[in-house]
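Excluded from the complex is one protein chain; the other protein chains are retained at their positions.
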Amino acid sequence: MSAALYILTSLTTLLCAILLLRGYARVRRRLLLWSGLCFIGLTVTNILKAGDLLIFLHTDLFAYRLGSAAVAMALLIFGLVWESQ
Amino acid sequence: MNPLADQLAPLAHPVLDVFLLGFVVACSFIAALYFLRFWKSTRDPLFLAFSLFFAIQGINYGSLLAVEHPNEGNFWHTVIRFVAVAGLLAAMVWKNFFEP
Partner (left out) sequence: MSEQSLKPGLDPYQFIREKIDSVPHLEALILFWNSRPVGWTCDELASRLYVPSEQVAEVIRDLVRLQIVHETHGSPAKYSYLPSEEKNTMMRLVDEVYRRDLVRISTMIHSKASSPIREFARAFRIRKERDT
């Protein structure tokens, strides 16, 4: 079931987000902030995908999923470019 | 194959969707390159896993251009995506239980 895979992906990206944001709280490195936020966005994207497959059958969430994925990736790229040496 | 495939609508905003798709693909590959560089300098397999994750994400989103109903997944899409996620989880397990 591909919905199960998206739920697994959501949990993985959520875990990454939690670890990165917790790390940011500890050491205050901004790279961790931006990548943590990216993974939050990816988690939202994956949850929307699962929702698209399972729940919202009368609407098309594709644009919203792409939107959240785009925002997430933009945050990550900003963080990578700006904060990594 | 998703039995609900026919009920998912076709693209609602074609131009915007294709634009966002291209944006996500490009960012995914750039992120993959960054993580590849990090892996080369630290030799930490976690970064390799992230690089793979984002490269696969880029390929997967890009492949949606060739598909008629991009709003649902197909078999290979799902399998390859699973490999990416499993790789990430494996790297995290390795880091916590097996890293010297």
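Letters A and B name the chains as they come in the text, with residue numbers starting at 1 for each one.
In the analysis below, a contact is a pair of C-beta atoms (placed from the backbone, for glycine too) under 8 Å apart; a residue touches a chain by one contact, two chains touch by 3 or more.
Since we're looking at a predicted model, the values are computed, not measured.
Only one of the listed residues, A:19, A:54 or A:74, touches the absent chain: A:19.
In the full complex, chain A touches the hidden chain at residues 16, 19-20, 22-24, 27, 29-32, 35, 83-85. Residues touching the missing chain, restricted to chain B, are 38, 41-42, 44, 46-47, 92, 95-97, 99 (touch as defined at the top).
Throughout what follows, only the chains that are shown with their structure count from here on.
On chain B, the positions that touch chain A within their shared complex are 2, 4, 7-13, 16-17, 20-21, 23-24, 27-28, 30-31, 34, 38, 61, 70-73, 78, 81-82, 85, 88-89, 92.
Taken in their complex, chain A has these residues touching chain B: 2, 5, 8-9, 12, 15-16, 52-53, 57, 59-63, 66-67, 69-70, 73-74, 76-77, 80, 84.
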